[in-house]
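Only one protein chain is missing; all other protein chains are in place.
Now for subunit A:
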Amino acid sequence: MPTSAPLFLAFVLKRSEYSNTSLLLELFGDTSGRIAAIARGARRPHQHTSALLQPFQPLWLACRGRGAIQTLTTIEEVSPPLALHGPALLAGFYLNELLMRLLARHDPHPALFVFYQATLAQLAATPELETPLRHFECHLLAELGYGLTLERVVDDGAPIQPTQVYTYVCDCGPCYPSERRHGPLVSGATLLALAQSAPLDATQRREARTLLRMVLEPYLGGRPLHSRELYRHWFAAHHLHES
């Protein structure tokens, strides 16, 4: 199909059936940000695009149209889909749900796109899923302008000490613990590891999970994340949940 529209890299965040033969897609593109598009005729028999237009499949796409919902004109695969299985697949859905909830449409985040792609690759490669998820949450918040304060103490601007424990006050940052302060206790080592996207040990993962859950909460509009529930359900079934 001849097209003058430029190709862009993208992932499907969510797909749903649209009319009898088409797909309605929520996409995350490197230059486009989050957009909605229709793939006309993708569900007709012997149409191979339906197999391609799935989450975790790197795609080259082109669109036309200016309205809220565009129409896909080109669909090509960049490389095979990321091999996410079991809990890693649920973790992938979790990333997609976060992006669906937090990204506004037509707001490009090229750096976040690169980080998303790298995070999917990590989920596919390592059995320890929590560390990449926490680093992604930190990056997402920073991209949206809600970044965490991770390297300085709010009270006096002193550098965070790995061996110290701080109270992380929501909308503010790490403070010296005192009775007036409310928030989760987080070790300096956890804060610094999050700041540097460094590996987290079991204790740090637990602290980071509590911290990021609290920080993300206000941006989720009071509705629970379905994929987080499912993820927990899976882990409960496997007796792998760290308590």
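One rule holds for everything that comes next: a residue touches a chain if its C-beta (ideal position, glycine included) is under 8 Å from a C-beta of that chain, and two chains touch if they have at least 3 such contacts; residues count from 1.
By our rule, contacts and distances are computed from a predicted model.
Engineer: What does the UniProt entry say the missing chain is called, choosing from "Electron transfer flavoprotein alpha subunit", "Cytochrome d ubiquinol oxidase subunit II", "Recombination protein RecR" or "NADH-quinone oxidoreductase subunit NuoE"?
Structural biologist: Hidden chain, UniProt protein name: "Recombination protein RecR".
Engineer: Which residue, A:Phe8, A:Phe28, A:Phe93 or A:Tyr116, contacts the hidden chain when the whole complex is considered?
Structural biologist: Considering the complete complex, A:Phe93 is the one touching the chain left out.
Engineer: Which subunit A residues touch the hidden chain?
Structural biologist: 13-14, 16, 20, 46, 48, 51-52, 54-57, 77, 79-81, 85-86, 89-90, 93-94, 96-97, 100, 226-227, 229-230, 233-234, 237-238
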